[in-house]
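Shown next, in structure tokens, is the structure this report addresses.
Here the complex is missing a single protein chain, while all its other protein chains stay put.
Each chain gets a letter, A and B, in the order it is written, and its residues are counted from 1.
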Amino acid sequence: MNAAFIVMRTEALRMARGRWLLPLWLAFIALCAYAAWEGATWSTQRGAALAAIQDEQREVHQMRRNQIVNELTPDNKSRYGGAIYATAMSFRATLPQGELPVLSAGRAEGYPMAAKIFPFVASNTIFDDYMAGMENPAVMAAGRFDLAFVLVWLLPLLVLAGSFDLWSFERERGMEPWLLAQPVSPACYLLAKAAARALLLVGPAVLVLVAVLCFTVAAGPAALLQVAVLSTLYGLFWLGLAAFVNLFAQSAAQAALGCVAGWLALVVLVPALALGLADLLAPPSSPAERTNALRAMAMQARAEARQQADGAARSERVPAPNIPDNLRRRALEVERGEQLIRAAVQPYRTQDERRLYWMALLRASSPAIAFQDALERLAGADAGRALRFQDQAHAFLLDVRRLTQRYLEQDRLLTAADYDHGMPRFVHREAPPAERLGALGFDAGVIALFLLVLLAAGARRLRRQTFHTE
Amino acid sequence: MLRTHALSKNFGAHRALDGLDLDIAPGEIFCMLGANGAGKTTIIKLLLGFLKPTSGQALVDGIDVRADPAAARRRLFYLPEQVALYGELSGLENLRYFAGLAGVPDCTPQRLRGWLEQAGVPPAALDRRAGSYSKGMRQKVAIALAIARSARGLLLDEPTSGLDPAASAEFHRLLLEQRDAGAAVLMATHDLFRAREVATTIGLMRDGRLLRSFKAQELSARELEQLYLDEMSGAAGN
Partner (left out) sequence: MAAPASTAVLRQVVRQQWLILLRERRLRILGALVLAITAIALVTAAIDARRAQDARAHDARVEAEVWEAQGAANPHGAAHFGRYVYKPVQALSVLDPGLQAHLGGTVKLEGHVQNTSRFKSTDGGAALSRFGGFSPAFAMQVLVPLLIVFAAFGAFSGERARKLMWQEIGAGARPWQLIAGRFLAFAGALLGVLVLAGTLSALLGISAWSAAYFGALGLMLCAYGSYWLAVLGIVLAISAMTASARSALLAGLGFWLVSAMLAPMLAPMLAERRHPTPTATDFHARVVDEIMKGPDGHNPRDVRFAAFQEATLKRYKVSRIEDLPINYSGLLFEYGEKITADIYNRHFDRLYADYEAQAAYSLRASIVSPLMALRPLSSALAQSDLPAHRHFLVQAEAYRYQIVQLLNRDIKFNRKPDMREYAADVAAVTRGARFEPGALTLAQVLSRTGAPFAWLLAWLVGAMALMRCAAWRLEGGA
């Protein structure tokens, strides 16, 4: 029988008999279950909030349709401008939840989930109503106890707790020389023992995760497979770290210290340093400064509009158009205002894009960051998706303005039929699958690269030095 | 079977082994005597390939250990001073594991039990977890592995250290059985009297050098003791 198989089998037997494995599994199951429940609750609340926003739009449209049908007369038209003038159309754009929302709240709470779209509202204010939350900042500061937290932060501790003494156990007990005196290479021992740990630690953890996801959310097999593959890769990385530490540690206590130091470095310190580096290289734009710039721009636009209004002779048309001319003038002001807003906002957009670029790049500095990014993408709660929604909401606003302009040119009023069939609807378009898979592939690649580096360094250590040290 | 040619090993400036020439034939027991730090364990590590020699050569059954340590280890059985077993496994399971690693064929439960009983492990202890074994019992499991492997060369490092007299006598009985089966044995030990009883040849080491070697029966126990003390104090050459 192959030596590797013998080592693996014996290691699995030892693990099964150890009193620590079952409590570790149970602890992980409990944490996963609780995190999934929290995630499901958050997702339900979010879903309800999104539904309420959509209901708001429906109610407004219904109310206006009813006003047209039941209350509007040729004499009281001016009182129902909200219902009949295209310039008062009211829409809501919402960002639907991703396929696995219970996995991670991610960036969902840092970006607006909806937009209020009116033709004449300034484009920089369409998200304002959905930016400020009422969640207790203490809860936000503590961080969401979601599955992503359990996987990114706690799964490594589970794997390390179960494998920190991969070889230091034997070394501490003086079994090392006796084992190495057998015709089995040190690499064979380490890999076979690691394989056993992978089977009994990483494997069940991934199975528990997939089971919990299946139970809490109706996800497709592709998404579940992606979660499983990434989680396995991440778990194997930490197993690799434990094996690497064991190449150096002389005792189990030393190995435990080394493993915890590795966790601290990769999950806490390196990300903190990466964030500091991002702040240094690409600091965030100041929203307060941007707001002041936009307000100053609004003053400028108002002054221009007043000048034009004072200069232009305003004669009332006869007969009066269906839609008052002041709304046409307002449309011109809005268009001019939009140009000024775009010019004012551009430098801040550029600064923020640069920052996001660096943050995306720096996710390669630690497998923990890459894995967090992957989970947020799988949950549909990543920054990219949120920004894509914002771009699409802006585009929808411009579509609505173009439609309004046509109505103004045609002097056409809205009718009940428009409310029944003809209102534009915002539909969020997801990123192309290739783009999404590419990003996930990058994240997986980062984790795999770190694992390969560990394997290479470990192989070098084994080659350079006789394992049973001089 | 076990040979060294001018084998030397330095650790930095410290010369741990100085030009050792050794030739242990099958059926011979060579007992290496010397104080702590004399270099006895260094020889064993060099023969196992755990250390790379600074100069010279170590050969196991004609195989250069440096060139092919795995092949050399296939022919060797090593018994460390402290035999450690996996406490969660029984004696039987530990033997099955180590025998499997050594490539011993047909490790059926019956054969495993046979080897363990042959090594003196009481039947009642076979299925008990090794965590409860005494040092002597653990050593017997190790001897069972030697029996199972039928190794051509045995390297024993202070095998009777910490054993009670009965266990020590038991061990030496088993050792002689292995010698009679044709194994070449190198045993590092402090136990002068046992060495004289079991050894074919005795070597005295000090400061990494083999001072002298002689047939065990050439000297009485008392003479051996006096010679040892003289050599260790450096008075024998005067």
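Brief remarks follow.
Operating definition for what follows: contacts are C-beta pairs under 8 Å (C-beta built on N, C-alpha and C of every residue); 3 or more make two chains touch, one makes a residue touch a chain.
The structure displayed is predicted, hence computed values, not measured ones.
Across the entire complex, contacts from the unshown chain go to A.
Among A:S286, A:Q307 or A:N326, only A:S286 touches the chain that is left out of the view. For the chain left out of this panel, the touching residue among A:A360, A:L403, A:L437 or A:L462 is A:A360. Touching the chain that is not shown, out of A:A16, A:A272, A:A417 or A:A459: A:A272 (per the contact rule at the top). Those residues of subunit A that touch the chain absent from the view are 38, 45, 49, 52-53, 106-107, 110-111, 130-143, 145, 148-149, 152-153, 157, 161, 165, 251-253, 256-257, 260, 264, 267-269, 271-276, 278-279, 284, 286-289, 291-292, 295-296, 298-299, 352, 356, 359-360, 362-363, 368-369, 372-373, 376, 382-383.
The definition used in the following text is that only the chains that are shown with their structure count from here on.
Touching subunit A in their complex are the following residues of subunit B: 11, 45, 48-52, 70-71, 73-74, 76-80, 82-86, 88-89, 93, 97-98, 100-103, 142, 155. Looking at the complex, you find that subunit A touches subunit B at residues 1, 3, 6-7, 10, 13-14, 17-18, 170, 173-175, 177-185, 466, 468, 470.
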